[in-house]
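One chain of protein is taken out of this complex; the other chains stay put.
Presenting subunit A:
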Amino acid sequence: MPGLAVTELTLSHFRSHRRMTLEAGPRPVAIFGPNGAGKTNLIEAVSLLSPGRGMRRAGADEIARRPEALGWKIGAEMDTPSGRHSVETWSEGGPRSVQVDGKPAPQAALGRIARVVWLVPSMDRLWIEASEGRRRFLDRMVLAFDPGHGEASLAYEKAMRQRNRLLKDQVRDAGWYGALEAQMASAGARIASARRSALSRIAAAQEGAVTAFPAADLFVEAEGPEEEDALAEAFARGRPADLHAGRTLIGPHRTDLGATYTAKGVPAAQCSTGEQKALLISLVLAQARAVAEDAGAPPLLLLDEVAAHLDEGRRAALYDEIVRLGAQAWMTGTGPELFEPLEGRAQRLHVTEADGISRVEDVT
């Protein structure tokens, strides 16, 4: 089965990486080195091979290497189920540009080439913090199943921003609201059904899976209806309240993602720190299995500092599952010993830093 893998990665003036080229195979990539060496920066670059702002949600201008701040560029050769592709993305100060196979392309086109899912340390508090983070996590999972989800979300966002402006300006033109709401309802219904379908596929992938990680029941908590006509009607009915608030109070932009620890029947927010982390890993793995079945290849997995927080048994289990999946998982940790159980099954990169410039050495 042809998988999904970055086979060559080139970074130019990308954060602490001034100029870096590395070759990779379909195997997992274990990245180790001291704090501040540039490990997370490296996998952040991989996250930008998918649409959006990447795993740090950085602005294009934050990424440009300081002190030069001349702009940055990422180049990648990829093996995908639809063949080999070459992707370039860069910014020279403005919004980031994309080229696929040498031709300019919209950012959304990236979603059709590389499906990318990540876990970063700040997600440790995902279940106890504001709903925005959970919604983003949910949408990232949906995007890996359904590349069109990105366009629908963008369309919804754009129409809603216009509507919110009308609300703020206290405009009363019902026809104008109606026109925007029709678009929000159509995109919103698509968003809602894509989310539900992603969750049911993840649920199916958890059932009967042999895994060392605990299963979670996921559910959406919607604010308002999810079907197109009902949603359009709800927007229209909500105008007085929205005018009062100065923004749109219902709709898929307010949806929350809930989770319960299946075995214990306890909400994720009430689980221990370690249990919450295990739930997240479990979801990412279940999703990877489901996407593999769906798209013919598991997504690229970016696991920043995941290994360090697991006990030895779980760590070994995680590695085994990743290898079994055949996913190109990019994993970071400070010491090489964290990746010992992967010996011989992964590529190993040693990242160091001198004078603010990262150096990546393949020590496989």
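As a convention for this text, a contact is a pair of C-beta atoms (placed from the backbone, for glycine too) under 8 Å apart; a residue touches a chain by one contact, two chains touch by 3 or more; residues count from 1.
One rule holds in what follows: contacts and distances are computed from a predicted model.
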{"item": "\"tRNA N6-adenosine threonylcarbamoyltransferase\", \"Oxidoreductase\", \"Protocatechuate 3,4-dioxygenase, beta subunit\" or \"Recombination protein RecR\" - which is the UniProt name of the missing chain", "value": "\"Recombination protein RecR\""}
{"item": "Candidates A:Ile128, A:Ala179, A:Ala245 or A:Ala308 - the one touching the absent chain", "value": "A:Ala179"}
{"item": "Among A:Gln99, A:Gln162 or A:Thr262, residue touching the chain not depicted", "value": "A:Gln162"}
{"item": "Interface with the undisplayed chain - residues on subunit A", "value": "106, 151, 155, 158-159, 161-163, 165-166, 169, 171, 173, 175-176, 178-180, 182-183"}
